Structure formats: structure tokens, C-alpha cells
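What follows is a set of notes on a single structure, which appears directly below.
Note that one protein chain of the assembly has been removed; the remaining protein chains are unaltered in position.
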Amino acid sequence: MVLVLKPDHDPKQLENLTAWLKSLGLDTHLSVGRYQTILGLVGDTSLVDIDMIKNMDIVETATRISEPYKNANRKFHPDDTIVEVAGNKIGGGHFQIIAGPCSVESEEQICTIAEQVKAAGATLLRGGAFKPRTSPYSFQGLREEGLRLLLKAKERTGLPIVTEIMEASHIPLFKDVDILQVGARNMQNFELLKELGTIDKPILLKRGLANTLQELLMSAEYIMAGGNEKVILCERGIRTFETATRNTLDLGSIPVLHEMTHLPVIVDPSHSTGFSRLVPPMSMAAAAAGADGLIIEVHNDPKHALCDGAQSLTPEQFAEVSSNVQKILPIVGKTM
Amino acid sequence: MVLVLKPDHDPKQLENLTAWLKSLGLDTHLSVGRYQTILGLVGDTSLVDIDMIKNMDIVETATRISEPYKNANRKFHPDDTIVEVAGNKIGGGHFQIIAGPCSVESEEQICTIAEQVKAAGATLLRGGAFKPRTSPYSFQGLREEGLRLLLKAKERTGLPIVTEIMEASHIPLFKDVDILQVGARNMQNFELLKELGTIDKPILLKRGLANTLQELLMSAEYIMAGGNEKVILCERGIRTFETATRNTLDLGSIPVLHEMTHLPVIVDPSHSTGFSRLVPPMSMAAAAAGADGLIIEVHNDPKHALCDGAQSLTPEQFAEVSSNVQKILPIVGKTM
Amino acid sequence: MVLVLKPDHDPKQLENLTAWLKSLGLDTHLSVGRYQTILGLVGDTSLVDIDMIKNMDIVETATRISEPYKNANRKFHPDDTIVEVAGNKIGGGHFQIIAGPCSVESEEQICTIAEQVKAAGATLLRGGAFKPRTSPYSFQGLREEGLRLLLKAKERTGLPIVTEIMEASHIPLFKDVDILQVGARNMQNFELLKELGTIDKPILLKRGLANTLQELLMSAEYIMAGGNEKVILCERGIRTFETATRNTLDLGSIPVLHEMTHLPVIVDPSHSTGFSRLVPPMSMAAAAAGADGLIIEVHNDPKHALCDGAQSLTPEQFAEVSSNVQKILPIVGKTM
Partner (left out) sequence: MVLVLKPDHDPKQLENLTAWLKSLGLDTHLSVGRYQTILGLVGDTSLVDIDMIKNMDIVETATRISEPYKNANRKFHPDDTIVEVAGNKIGGGHFQIIAGPCSVESEEQICTIAEQVKAAGATLLRGGAFKPRTSPYSFQGLREEGLRLLLKAKERTGLPIVTEIMEASHIPLFKDVDILQVGARNMQNFELLKELGTIDKPILLKRGLANTLQELLMSAEYIMAGGNEKVILCERGIRTFETATRNTLDLGSIPVLHEMTHLPVIVDPSHSTGFSRLVPPMSMAAAAAGADGLIIEVHNDPKHALCDGAQSLTPEQFAEVSSNVQKILPIVGKTM
């Protein structure tokens, strides 16, 4: 951290500040220039409240120059993390397509879709059992029953399953689930993240609607600090002023995250755009931008789906997207 | 809900759509114009997924024209809701000031501040026991011990207490807390909201960083749908491109919320701006804009506070803000 | 436009409203439902101020259901517009790469880069002569002299040139320029747009930092309303809360614009991201998302460029991007 001191700072106050920083375990390094005096802090500054420093009488500006995340930081872990689920690798050049319905609705529905997406190239099955809905009057998912039906589909097709968890106390219910998803609205549900750090299962962590990439990595850090290093990041669009799409898919986040972290990065083109007709071009763009995978909504009857039918592809549409995406992969050095 | 149909829509598809809408309990009303054909839906459209409708082949646009919230809607409840806590009324012309430290740190700290803010005009005491922090390496609050100390301060001063709850399973720990606060990051933690709907305590619901006013009311609706109608809304700034302040305090939300809902609306000028020197002008602006109260961070030693010292006022600064705010109240027809 | 009237509206006021709408040349269509009364407006509603209508005593909500742009609207012009510049076609399946330096700095510089980008696959040359800079103390471009040097480079290489115009009174200076660019900051400089509507040259119109796609089309409409239909739209990133990239490149705008309008859509991956290392993945993503072209900054000595060196590729890097983008084109049905 670098502090620029006010030109007329009181030397006594500077002495106090330095003593206090030492008490936090930090070394300081003073550079007195003609126009500016700079105080550099060396050591583990992740414990320092930068806003408090900025508010001090003698400080003009304070700037953090090292990242506040460690376990997720590529600097300390240069090689790509590869998360493996039942033989399917994500990251490090390995690309996977996760597909399935927004909500699990019935055994027939989930098993049929599972077979269809598998035939079309999906290697993992998604499906919502616990559903976060903006309205208390909307369908909230089949919950435990939904998990049971997902496991049936897994049994039938062999596809590992990915589904959303909304509360720490539900963890025991997810013991047979392959990848636990944390939704955008829970990206900073820290009590949940802490508990997920204590289990030994891959976590698919979605970026919050208004969260920076650094905050996404801080949430990954919550999980990793607990000992669980199998975190898959997911870009799913951010909230902006533009209303033509549901959210603004930030594909620039893919190469930026690949610089910041060693964790794999996948993209959700369905929730981010909100319209099924935008899923094919955005899936291809995500692959071309270097994503490590996709999570796509597919429904055998989108017009009658109980939730988010608008953004679901039919199995036929999905098969075409899957095929086109696979043509892009060799150009970007990925395999599936 | 109003649908505009595509000019060349297939009459058979229109028949199917109408039949399906009837099956949802809605009446339809068709207007065939020279240039456009409009289908109006009458009845409880809160169950209809508008995105799904928009995606239908024969539909050009779909627009929701009635609000998806009921219990929180001023239309169905024209009079202001007044939430009363130990004799302190919030809403309906009654203004309250909630003050206290970001975090509870020790018995001495919380009791001293409680006495100071009471002397300066605060009528409720705030203080964080369970703290949502972006970094897993930051101080996470004294948790249960923090609640115990808050109750000590209440005992000493008589001030009712307001503190944040982060997870449904913690509710029993909050049985003696007067107002349970839901933080911005948990505004759409629907499992938590559902549980808070089943208890008989006022809930202070903070607006999420990227949430619209309608979404804030939908979250209030989650609580109210469970039977708990004592919801106090709190504007605390939204995330925008501007970085000169921590967040952008949206004071226009006050008169807009007062039109949309009968629930009281208070403002947090501390977290929204992030700098203590901005708290006085924003507190006064909030009062002038018609807020029903303020929640302000005060610390007896902001430079050494364990969290968010940067945005905390000293007790002396708080006393001045409190006094100035009280000069504004009669101009806007409020009493304290 | 559809108005929902207040339940208790005064019939006399409705009569007045209807009369006034008729005076604007609109037909009205009243639907009286059990719960709601809807007034549909039929005719050219682009002249109606929707905010004024929303503010009327008897109106609860008002919704525009037809687009306020005509010439740019795909509905009235279903076929793709193809803009042709010296034999290079943009749009309708034709893809072009525009490349060159941020600023023209010297004859040697612009001619050298022109030859290099031509060799690497660029079909048009860009280069700033008049430069919009945030600071009055930054280099403002060589202005007239810069235009002269661009024409030298065109003479030398045969590449048509694209350069930015900042004020209507400068139009005569641009008489030999092939494509006039309107920058993001001038997207709503309506006096400039009106004048550009009267000339017979293609206009490259960049999306403003905080402008919706509809507003972009309204600005295109300003040009087209004057008679100039050769408008090329350019996505160049929008301003959001995320600071890891300079702007957030909104690639979802490509398929959405292709639905809304028949005009070609190109992408600027250099200004949007602000970092040269993000240009290759975003160029490929733009091509995969269906863009009709790219405009890329290339500099033979980025470290010493007078402006925006940070986002410029070297000619070698550009050659690699160009080659990779061309591998994507056949997958999305485009040719170059």
C-alpha cells in the first residue's frame, strides 16, 4: 500500500501513524520528494482498512498495490487449476458444456432432457431444485424432490449433476450432487461460502450482478480459505443501464480473470441475455474469448417451462450450438 | 399485462395462447387495430413469466402494467405503515435516528457510545455483531458475544437495538433484539427472508447494491407474505460508475418509494458514501427529501475502529448532525 | 402506445385526452376491462412525449410499443444494408478489418503502419487527425496536417481511410476521406449528425459510453433522416461499475442490433478494453458473435505513441489476430 502524505503534515502524527502500522506487523518506507512525501507499507496489507487510512488527517491518498486475495491469485499459483468431475476436466485447456433445464419439473422431463443434451455433446447436467425467484409468488422449485429427480437422471445417463444451493443448512441434502452452484444473488452470502469451504466438492461460483472481478475472487477466497480449492468461476452478466438484454454479458472478464487467477472460468449465456435467440452467438463468442466451458439452459418444451422458458433452447437448437462451439475450440487451443 | 401481437400472427397460435392464459386464471381482451393487435390480460398476472411470453412466436412485445407486489403496495394500503419499537414510531410523519458503531468491540465501547448517542438525540442503537466482510481475512464480528454486549448497552441506556442477521439458522440468537437488519448483500437471500416472515419483529431491509426499487419491494413482499408486516426499507446507495464516493446515494428513491409503498423509508448516509465528512450533508439532504429516519455510524475512536472507521462520525460530530437534522424536520412536516 | 387509465378517472378528462390525441393525428382505441381501462394509441406516436402522458392525472402508466426510429428499422427494410467503400463491402455477410494508429504522428509513421496492416489483412486504414482528449493538456492531434498525411498513406497503399470528425464546420476538410467517424462522445452531438446527413459519404457511428442501443439507432436516424443512409454502427464498450477493463464491451449488442436494424455493426476491441493484451480474445469473440467488421489500433512503436499506446497492438500481434479472426469467419457464415 502506498500513502501520499499531505504537504503540511505534522511530523508527530506521522510518527504515530508509523508506530500504529508497525503494530499491525507492517514495515514502512518513507520517500521524501520535493513535492510529495510517500509512505510505502510493506508486508501483509490485506488486514489494513484502506478507507480508514484515507480518512486520516495527514493522508492525502492511499492506494492498494497488492491484491487482497491469495489462494486464488495466479501470482502464487502460476499453473491453471483443473477441476475434474467424474473424469471431466474443466480448465487448463479442457472445455466442458453443462446443459439442462432451468428447473427440474418431473422425472420424465429431467431424464428426457438429460438424454437429449448428452446426445448433443453436453458432459454435465444442470437443473434447478432450489430456485431463487424474485417473487415469493413464483415457483420456488421442487427442492428435495428435485434433487432426487436429478440423481435419477444421473443414474440413467451417467452425467454428473450441477445444481444450486441457497443455504448452508442444506449442505447435507447435496451429498450426492457433483458440483454445487452458488447463484449470483448469493455470491456474497459469506456464511454459505464459509461452509462450502469445509466440504470436498467442486463449487461453481457465479459472479454477482453488481460485483467486480476482484470481489468475485474474494468470494472464491472465502471458499478456498476453508480448504476447498475446487472453485469454478462463472461469468453470467452484470447489471448496467442497457435494457435490451436482461444483463450485459461481460466477456472481457474471461481474459482478465485468466490473468488474475488460476481458477477455471465458464460462461452462462442463458441467464445473462435472457433470450434464447441470443444464446447461440454468445456461446460462440464466449468460446472464442477463451472460456473453459459453458452452462446452457435447455428445455424440451420452453413455452411451458415453469421458469425462465424465455431463455431456454430446444434440444435441437442446443445440438447446433454445441456443434458450432466445438468448431471454435481448436482455434483457441481448447479440447473437449 | 398487455401483449402486442406480430402483424402476421397465425390465428391458431393466438387461440392456443388464449386457452393457455385462461388455464392460468386470466381473462383476455383482444383489440384489433389497423396497425396493431393488442391482447390485454386481466386478473392476477403476478404468476405469469413475462420473459416467456415475450419469447413466443406470435408476440412482438409484452408489458406488465400492474405491480408484482401486493402486501407492500400503497394502492391496496393507502395509509402509511407506522412501525413502533418500544414506543419509538417510524413512518407516518415520525422520524427516528438510529446510531452506533459499525462493529461491537467491547462492553465498554458499546456502552459508552450508546450513552453518547442517546445524549445527542439517537433513539435506537445500532452495532454489528455478525459482520459481512468482503475479505475472509477481515474481522468478522464478535457474533454471539456481540449480541450479548448489545443487550448490556440496551439495559444500561434503554435504547432498543438494531443489528444484522446473516443466516436463517441464527434467528433464535436474536430473540431479544428489537429490529433485525437484513444487509444489502442479503437483500435477495430468499431463504432468510422467508424465515423472517414467520417472526414477530420489525425487519430493517437494506436495498441491494444493484437492486431496483421494485426488487426491494419484492423482497419486502417475501417477508410480508409470511405474515410479518413490520418492514422498514433502507436506502444505502447503489453501485454506479462513479468512484468518488463508495456508492451513489439515491435520494430520489425516498419520494418514489413513498408513492409505491406504505412502508417507512430510512437512509444510511454512512455506508453509502464511505467517508465521514460526507455524512452530515447527506443526512440533512435525506431528511429534506422526506426520509422517515436515519441510521448513522458513530464511533468514539474512529481511527482505531476494527471496521469501517473511515465512515464513522465522532460523538461530537454526530451531535451536530442530529441537531441540524432536527431543524429540517418541521419544514418537511416530520416530528421526532 | 398503450395507456392504462386510473381506476377512478374522470370521464370528462378522458374526453379531453382523446380529443387532444386526435389533434396530434392519432386514433384511439378504448378497452374497458373489469379491473383496468386501457387506451391504445394508433398512428405515428413518435411525436408523442411519453413522459408528459405519464404525468397526466388520469393516466397510471404509458408504454411505447413501436420503435421511435424508422429509417434504421429492420421492420421497414428487412434486407441487410451493405456499405461499400472503394470495393470493400461491409454488412450482408461481408466482413472488413480497419486498422491503424490511434493518432497520425508523421508521414513515415502512418505510411509504414499502413503498409504493415495492409500486408496483415487490413482492408481499410484508420488514424486520428482530430483527437477528442479528456484533458486540454493532452496531444490534440495534428488536425488538418493529420488528414493530409492520411491521404498520403492512402495514395501509397490504396487503403481507403477512416478518421474522426468532431465538428460540423470541419466537414469541408474531410472531402477526400472515405469514411467519417463520429466518436462516442459526439454520438448525441445532434448539430453534427444533422450535417452529416446531408453529405454522401459513409459514417461510422460509435455508441456513446452511456447510450442504449435504441439511442444509438436514434442517432443513426438523425443522419438517415437527412438522406444519408450509409451508416455503419460501432460497439465500443459502455461504462459500468467494473474497473478491471476501461469499459465493458457489450458483445450482446451485435445480435440485438442485427434484429433491430439492417445497418452493419462493427466492433472496436481496442478502446473498449484499453489494454492491448485483451484485443486478441475480444476480436475473436466479436467475430464469433456475428460482427460485420473490426476496427483495431495498431502502432509500430506502442511504447512511444503520443496517445493510447496501451491499447495498440504491434503489427506482428495484429497479423496474428487477423489470421485467427479469419479462421472464425466461415463458422459464422462471413467472408472477407
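We call the chains A, B and C, going by the order they appear; numbering starts again at 1 in every chain.
Keep this in mind: a contact is a pair of C-beta atoms (placed from the backbone, for glycine too) under 8 Å apart; a residue touches a chain by one contact, two chains touch by 3 or more.
What you see is a predicted model; the values in this text were computed from it and never measured.
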(request) Please pick, from B:Asp44, B:Glu60, B:Glu107 or B:Asp250, the residue that touches the omitted chain in the full complex. (result) B:Asp250
(message) If I consider the whole complex, including the chain that's not displayed, which of C:Leu173, C:Ile199 or C:Ala310 touches that chain?
(response) C:Ala310
(request) Could you tell which one of B:Ile50, B:Ile82, B:Leu151 or B:Ile328 touches the chain left off the display? (result) B:Ile328
(message) Can you tell me which of C:Asp49, C:Asp79 or C:Asp200 touches the chain that was removed from the display?
(response) C:Asp49
(message) If the hidden chain were put back, which residues of subunit C would touch it?
(response) 46-47, 49, 51-56, 68, 132-138, 140, 166-169, 185-186, 188-192, 194, 208-210, 215, 218, 221-222, 225, 238-239, 246, 274-277, 302-305, 307-311
(message) Touching the absent chain: which residues on subunit A qualify?
(response) 2, 4, 27, 29, 31, 33-36, 38, 40, 42-43, 60-61, 63, 65-66, 239-241, 243
(request) Considering the whole complex rather than only what is displayed, give the residues of subunit B touching the chain that is not shown. (result) 210, 212-214, 238, 240-245, 248-256, 259-260, 272-273, 277-278, 281-282, 284-290, 324, 327-328, 331-332
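Criterion: only the chains that are shown with their structure count from here on.
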(message) Roughly how far is subunit A from subunit B, centre to centre by C-alpha average, rounded to an integer in Å?
(response) 26
(request) Using mean C-alpha positions as chain centres, tell me how far subunit B is from subunit C in Å, no decimals. (result) 39
(message) Two-or-more-chain contact residues of subunit C, please, as numbers and ranges.
(response) 240-241, 243
